[in-house]
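Okay, handing you the structure first.
Excluded from the complex is one protein chain; the other protein chains are retained at their positions.
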């Protein structure tokens, strides 16, 4: 069996085994927790937003490899980005996961392992969860801002 | 088409068209009304029991040919019979209808057209209704005795 | 005039080794099954059966997809507005009970009232009667016009600030005429009242267009649309479902549950506890495809041709007493006719017709109060389907003549 074929691409497994931002201790300004009813994934996304930028990013929780890898890629992707760019930056990977990405794929190459997920509809929600939770987190200003 | 074959035997149709006891005015000592949910048959059986005998017997109501013919045969069969014999007298035709009659059939020849009904389970209840209602009637002493 | 239907050979029951002589005039009770539907169900059951919505493996994901694509297919079939929601149930009966118990019951009080019509099937009477009984509230019965459709003016007078819902059939299963449902929805909505339409008898006879009707709830059963039993639909407008508690409780309807409390999900799945009847949904979807392939234009023309013929032929028989004389003022033709034979019990008619392989319904057709209104216990109902032809109606007419000859009696005064 070619274990790195199919859903579990090499890059994805790399992120799963060595996740960026997993359990990092940061100075939290925003955070949120999301859950996936079907499989019981739970993830907490923690963000430090200062001076209009994502200064730090971390996540924790009991989640599957897809969710975990997706969260790791998110930490890599969004770190140090200005808030004003976030909506754009999030759109590409989320569209890729949902199979709604129509532009040329090479512009999104770093997410190629996410693009496979659209073939596994039951797992789509796993991959989307970190991103959705991130969105909740940055909208959680009022409650969470320290 | 042989219209008198099958369910609607000649004898049965005779009783249906010229029913004995139908709408007869009698001095009622016992009576009861029965209904058949499936088809909406309704029958009232009226009896005059005096000196331990069924002196008179009548029925009325809106019922199908099977029920009506069965009621007519019942009036013929039970008239002038002593109460002590009723249980026995009722058993033969009811068993015939239900297909539970095991003895030689010739002893019940006068009911041969009832014996066909067991082949039509949906109509069984139609044929049984007068007899069941008669049983209710004679058990209705307290309420109905004039 | 073609003597057989072009689609009759799609129905295996008429094949030589089954019931080639069957004259089936009881489609209002349940439609016979086209081979397409039976094949699709068989194929699913043999090669694709799995538990939907809960498994992560491909076989289960495929079953989930069948259900969810089925939901879209039904929405399209009904022309349901987007934003609306569809629930798969076990049938019309369950669908109506859900609305009564989860939409209306929570708002009930002694001052409340519910409006139905006098021509409702027990499925659209008993649930309302029961919640009214429980809350000592009033069940109001809208009358019919002489043409056998709901009297909208009279209905309008029954509506007030305390009316919680108007629940009426799109087509009565005894009278067969199309009720002015869009108009009734407008009347009710003007007063802020929700409307449920029982579409059990309407779905097989022309394009149901919920967007045009504008109702809050619509219900039907797959088996009245050439699909299988055990599968029905509840359409709910907008976010009605999200304000309703679940009805039957079981697996797959919660976000989170502890021994102490449950948090229910917010989607049509809330009303689909336990294992989905996927094979039933597969059958329904195939039935819709089959009918779409024929084209609704052809279907409605076929039925309305037959129905004209049926009404005319019965009118020629002077011993046939229709429950309701067909009235030329009614725009639509009935897809079924209920009647009595003078001096003959309906039960005997049905039995005699059966001996000639003609299947009609006799009884109160689960609409006892309507029969009481007409002053009768029972009637004979002849209803039409795709497989019927002029020939079937000719056979019916001959058999009715026979029945009359054989049974008719002069009633005693």
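Just so it is clear, A, B and C label the chains in written order, and each chain counts residues from 1 on its own.
Rule of thumb we're sticking to: contacts are C-beta pairs under 8 Å (C-beta built on N, C-alpha and C of every residue); 3 or more make two chains touch, one makes a residue touch a chain.
Computed from a predicted model, the values in this text were never measured in an experiment.
The chain we do not see here touches A, B, C in the full complex.
Only one residue from C:105, C:139 or C:376 touches the chain missing from this view: C:139. Although one chain is hidden here, its contacts on subunit B can still be listed: residues 35, 37-39, 120-123.
One chain is missing from the display, and on subunit C it is touched by residues 12-13, 15, 18-19, 22, 24, 26, 29-30, 32-33, 35, 37-39, 41-42, 45-51, 54-60, 90-94, 96-97, 118, 121-123, 125-127, 129-130, 133, 139, 141, 221, 223, 228-231, 248-254, 256-262, 273-280, 347, 350-351, 353-354, 358-363, 366, 368-369, 372. Mapped onto subunit A, contacts with the missing chain fall at residues 1, 3, 6-8, 13, 16-17, 22-23, 38-42, 62-66, 68, 120, 123, 126.
Note that only the chains that are shown with their structure count from here on.
Centroids built from CA atoms put subunit C at 39 Å from subunit B. Rounded to whole angstrom units, the spacing between the C-alpha centres of subunit A and subunit C is 48. None of the residues of subunit C touches two or more other chains. For subunit B, no residue reaches two or more other chains under the stated contact definition.
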